[in-house]
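A single protein chain has been removed from this complex, and every other one stays in its place.
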Amino acid sequence: MRMVMTGNYASAYGAKLARAEVIAAYPITPQTSIVEKLAEFVATGELKAKFIPVESEHSAMAACIAAQTAGARTYTATSSHGLTLMHEVLMWASGARLPIVMTNVSRAMAPPWSVWVDHMDSIAQRDTGWLQFFCQSNQEVLDTIIMAYKVCESSGVMLPAMIIEDAFILSHTSEPVDVPEQQLVDSFLPAYSPDLKIEVGKARGFGSLVKPDQYMEFRYKAMLAMKEAHDRILRVEQEFKHVFGREHGGLLERYRCENAETVLVTAGSVAATAKDVVDALRANGQRVGLARIRAFRPFPHDEIRSLASKLEGIAVLDRSYTFGAAGAMFTEVKASVYSCQKRPVMKNYIAGLGGRDITPKILERIFEDIQVIAKRGAEDEVEWVDVAGLPRRWR
Amino acid sequence: MTKSYQEIPLTPISDTPSTVNITGLWRVMMPVVDREKCKKCTICWKFCPDVAVKLVGGVPEIDYQYCKGCGICAAECPSKCIVMVKEGEQ
Partner (left out) sequence: MGKTTIPEDEFTYPGSTGCPGCGANLVMRYLLKGLGERTIVSIPACCWAVMPGYWPSNCLKVPLLYTAFEATGAAISGLRAALDVKGVDDVTVVGFAGDGGTVDIGLQALSGAAERRTDAIYVMYDNEAYMNTGIQRSGSTPWGAWTTTTPVGSSHGFKHETKKDIMTIMQAHRIPYAATVSPAFPEDFIKKVEKAKSIKGFKFIHALSPCPPGWKTSPSLSVEIARLAVDTRVFPLYEIEDGKVRITRKGKGLPLVDYLKVQGRFQHLTKPEIAEMQKGVDDSWIMLLLKESSGT
């Protein structure tokens, strides 16, 4: 059924259709309408689940971990400081190999206080062992939640996933969304049925103490699972396309990259704006394209490598910054490209922090800049875009 | 012995009884029961933190594989029929 809804409602519908059984969540702007909607679904009986109104985000994730270990499919949502508060237990969820699915409404970290879009909170979790999907549209949010459960619950994966919505741009903006029928989703996503779970009558301890001579083997298995997730994401998306008629580009969505000379690599809603800019520039004869990082974890190394080998220049737009280094997406793209025979020129653009608008004009200027640099070679690897006080004009 | 990554579960799941830990090796002192004096009150069994006292016909038998020699049984015995002696000196 086609409805008009915000990204947050798309998350709520996604969790409902996925038949989440236990939802433990704590309110934080701009995630609140996700849990409000889910509380409504549970209260009316539309969703047969237990809703735990926990007293902090750390407890939200801890409760999900416990419920998931006991065999229930769980869901939660958070943002920014809530996500970073959960950091300890995010590590726990992946180490415990629990396929929890969570929406993170990506929002800036304080101080300064900001409720607007920024990817620092999400990027700061890249070491936790969670799959990370950056969404570009509300449809993608709903679809990816359903797909994530299927990917994560497969026995070769069993890792948690976060579906990332840009704060306010997706979370609070309405778009047309096709909400699939429950029956169809049920045919695609079976009930959660793990091999090992807490069972009365079976004296098992989950999460025990391990000596140095055995710890690494557990981490190695998790590494293999994340690797498997790469293929599983692609396979599940093909299945999804077959059932629902839609897909969202795999791990790296390529837009007009064939015969491109320079490509902008980025993630989230800005990619949608960038596609319009690519169309305008292409109409002008410029050979540009867009590659959207949809799955940041597992990182699409192979996809980046095969793309990069054909390019003159890559501009990576990070909506976050890793202090003391560079934008995290830039760093990882660069690492992928290192092993290419022919390496394009690369530059990092830091833009849109704290909700700063990334306009089509700014994106045009970025494309202009990378094309110039691709011809003559980069002099400044990392440039902060649209910062007052810096000489360069971007608007 | 380090198990291969292929032989371990996804996450450490403990399902082997702790009887693999022979805590009796920790002992410095060991309890010795005087069966004649024992009044079969079962108090020693009741207070053993390590489940190392078994009642056989109401009389305690110390499981020396696991007894850590804490001495609670001897301290709590109302008939004073359990004595703590140096390990090995019966």
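The chains carry the letters A and B, assigned in the order they are written, with residues numbered from 1 in each.
Heads up, the rule we're going with is that a residue touches a chain if its C-beta (ideal position, glycine included) is under 8 Å from a C-beta of that chain, and two chains touch if they have at least 3 such contacts.
As the structure is a computational prediction, the values presented were derived from the model and not from experiment.
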item	value
Shown chains touched by the chain that is not drawn here	A, B
Absent-chain contact - pick from A:Ser56, A:Gln238 or A:Ser339	A:Ser56
Contacting the left-out chain in the complete assembly, out of A:Arg126, A:His172 or A:Arg204	A:Arg204
Listed residues A:Ala10, A:Ala24, A:Leu142 or A:Ala315, member touching the removed chain	A:Ala24
Residues of chain A in contact with the chain not shown	21-22, 24, 48-50, 52-56, 58-60, 62-72, 74, 88-89, 92, 198-211, 214
In chain B, positions touching the absent partner	12-23, 26, 39-42, 45-47, 49-52, 55, 57-58, 63, 65-66, 68-72, 74-76, 84
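Basically, only the chains that are shown with their structure count from here on.
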item	value
Distance from the mean Cα position of chain B to that of chain A, given in whole angstrom	54
Sites on chain B touched by chain A in the complex	2-5, 8-15, 17
Interface residues, chain A side, partner chain B - complex	95-97, 158, 196, 202-210, 213-214, 217-218, 220-222, 224-225
